[in-house]
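Note that one protein chain is taken out, while the other chains of the complex remain in position.
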Amino acid sequence: MLKKKASFMVLSIFIVMSLWLVGCNSNNENSENKEPGNEPRNELVYATAKDINDMNPHLYAGSMPAQGMVFESLVENTADGIKPLLAESWDISEDGKTYTFRLRKNVTFHDGEPFNAEAVKMNIDAILSNASKHAWIKLTTKLAETKVIDEYTVELVLSENYYPALLELSMTRPFIFLSPKDFINGQTKDGVNGYHGTGPYKLADHKTDQYATFVANESYWNGAPHLKKITAKVLPAGETTFLALQKGEVDFVFTDDRGADSIDVEAMNLLVDSGDFRIVRSEPMNTKMIVANSGRTNSPAADAAVRKAIWHSIDRETISDAIFNGTEAPADKLFSSNVNYANVDLPQRKHDVEQANQLLEDAGWIGHDIREKDGQKLIMGLYYDVNSSSQKAQAEMIQSSAKKIGIQLDLLGEESTSIANRRSTGEYDLLFNQTWGLAYDPQSTIASFTSEASYYHTTSGIPEAEELYKKIEEVMGSTDEETRKSLYKDILTIVHDEAVFIPLTTGSVTVLAPKDLEGIAFKQTQFELPFDRMHFE
Amino acid sequence: MKRLRYLFNNKLAALSLILISATFIVGIFAPWMAPNDPNEVHMELRFASPSWEFLLGNDHLGRCVLSRLIHGIRPSVLWVLAALFVSAGLGTIIGFIAGYRRGRIDSFLMRICDIMLSFPGYVMILAIIGILGVGVENILLAFVLIKWAWFARIVRTSVMGYAELEYVKFSKALGVGNLRIMRTHILPVTLPDIAVASSSAYGSMVLQISGFSFLGLGIQAPHAEWGMMLNEAREVMFSRPEMMLAPGIMTVVFVSAVNFFADAIQVALDPKLRTNSSNRKYQSALVAEKMRRDEVA
Partner (left out) sequence: MGGYMLRRALVAIPLLIVVSFLTFILNTLSPMDPAEVVLHTQGVPRITDELLTETRAALGMDRPLLTRYWDWLLSCLRLDFGDSYVTGKPVWSLLGPAFVNTLQLTLVSVIAVILLSVALGILCALKEGKLLDKSIRSVSFILTSMPSYLLAALLVLYFSVKLDLLPTNGMDTVGSYILPVAVITISYAGIYFRIIRSSMLSNLNEDYVLFGRACGLPERKITKRILRNSLQMAVSVFCMAIPIILGSTVVVENIFAWPGLGTLSVKAILARDFPIVQAYVLVLAAAFVIVNSFSDMLNAWVNPKLREDR
């Protein structure tokens, strides 16, 4: 009899557990937004998998969306070209070497310091004194001198003509401006005393790995923003974030600066169905891809045939349909055709298992289970961001299709910082990555092919590497539109032929926001969101 | 009443034993038992409901949940068992040497044990995967590194208790070889202690390894493991809660069975040990020793 009771207990607990699990489907509707209806809301809490980190505007540890709220650049990159921001207007000399900026007056840093030509010079000098960190941004190597002409006029003198200069000045970092009071011994490379920028939001509070709060800059030169307080809450991606959204503990998520979404498409759709949220998606902004390390001579990834075979083995249509529910279109080249200078005719590599097998066979990779060549097994590591569930799913799918052509992929999930680090040290075979977005494509992404901090290892192993680097050097200094076009064409053709960048889908920035939040817009970059334009209805 | 309780215990224990052995067998013969290839992706069958071909349905990549559950037995259950055997074996040998020889060797070995036990279990595991990288084999290595010391302490305490007994002293006086005494007189009586200790550690080890896989530090894709399956299910916890059922219930049932069984052998072996009153002090020391290291995932 006692035994019966015991087993009854066991049984009933399982039943309760199962009911809970199955029942929670219907619980979703229960959570209502608890905000009082009469008072207009003016606060936003967004979830992020990573802390905002060190906000130092002249280094690279900080979260870019957060830096974008606090700091500003001289000019802004918009869909209609370069527009004024902290500089009201500018002139470029005939030879393309001298840029004269007339600064906006009455701009102050968050600590009350005036924004003027001296501050600009101080910031730019601080950046240049740490040049090795900024090697990826070629302007730092071309800037010869920064001259203060008068209080609101600055002159930048370049050593040679460099056509993307304004583009690079518009980037989220490093050419953004910090209050001179925050400098330590006139420098920023060894840390700063504070994070006072000129932007629409001020950093008010920061608890590492918990949250950061930003409050509206009431004396913002372009008018105080509507949302008075923005909180970045650090939450593990996935269901913790989902729950927090559902409970109203956070009310905003967006694609982070490494291209990872905290929750997957299906979870977003569930939240939209609940009636409290809506999804806003930007135009396609970048290309998500797998980057192969051609420079790692002992890795099969150094073999073009292997890279091409992987390219052919991936079923992009299914990734687009099944993993992204059709929200991201398949990509078949590094830059989609709407990117400047990228409308180049390149041969398409379709999903074709037979051809993939043939390529490997021809290159001497033979064997049944896992192919081999000269005693080396066809095994490679593929690194993905652990905070991105879609990357993991893609990785598993790619792993399974690679297995069918005799390639073993070992999947390794790491934090995005570690993956970025691997990219610069070359300790990888394959890793997930994305192009840098409309504001950076193609010029900055291509310039970074030569930079050790970015894609040097990716491109250095290909036979045409020297030629590639020479052409990149040339295109950046080119003045003639036609030469530039043809140089870009050559560059894109080389990397396409060598298949070092294996495209997957076209990525965009996805925002999940409260239904009544208006003014959600995007910049030309995936790294920032214009929070100052948002407001509640 | 007492008999009834025994019966109750034994029947449950029998049931647990059947469950445990069945799991082992299915795990060992996983490639033949599993209806499908556990890593075969069928994107068109994403989250499909159970069908005749896929009895428990399909996961987020359309893989067969049942086959993954079956193949998951190996890392979740069998490899842990192997790590347990290695650490128990190592611990027994060292514990025997320490407990039987006493003196300086004993205190030397026990100091090493103290050092190993100064690293809390989880910290040791994190330290090892921090250095050697994530992966289930590194967690198993960490298990062996921590648990052998724990076993050695238990076995030593137990051996010391029996080595003092009259008949052992008597055999010694007769000039019977040490190895022989250990084999014929001490090993048989310490075995129950080892069995009790191992079985009670097993459940928590299974939970720990699934916890680490759950955090993404354990087994790596595409290999199936229960904790990993639960982690994958957690991502769709709200849209497809039923995905948590299979691995969740499997883990709970298996660990419950192990714990029931561990409890039952402890009870079964208890009265025999209780009869010897000179042993009591060691018994309480033994319990204290075990409790020190009880950890839950």
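Per-chain numbering from 1; labels A and B assigned in written order.
What we mean here is this: a residue touches a chain if its C-beta (ideal position, glycine included) is under 8 Å from a C-beta of that chain, and two chains touch if they have at least 3 such contacts.
Bear in mind that the values here come from a model prediction, so they are computed numbers and not experimental data.
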Option touching the unshown chain, where B:L19, B:M33, B:L126 or B:L191 are the choices: B:L126
Hidden partner chain, residues of subunit B it touches: 1, 5, 114-115, 118-123, 126-127, 129-134, 203, 207, 210-211, 214-217, 227, 230, 234, 237, 244, 248, 251-252, 255-256, 258-260, 281, 285, 287, 291-297
Residue numbers in subunit A that touch the chain omitted from display: 2, 5-6, 9-10, 13, 17, 20-21, 24, 27, 30-31, 53-54, 59, 61, 130, 132-133, 135, 207-210, 233-236, 239-240, 243-244, 246-247, 249, 386, 413-415, 417-418, 421, 424-425, 451-453
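The criterion applied here is as follows: only the chains that are shown with their structure count from here on.
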Touch list for subunit B against partner subunit A, complex: 4-5, 7-8, 11-12, 39-41, 43-44, 46, 60-61, 134, 216, 220-222, 234-239, 241-242, 244-245, 248-249, 252, 256
Touching residues (chain side subunit A, partner subunit B) in the complex: 2-3, 6, 10, 14, 17-18, 21-22, 24-25, 28, 238-239, 242, 246, 264, 266-267, 270, 315, 318, 322, 386, 389, 392-393, 395-397, 399-401, 403, 410-413
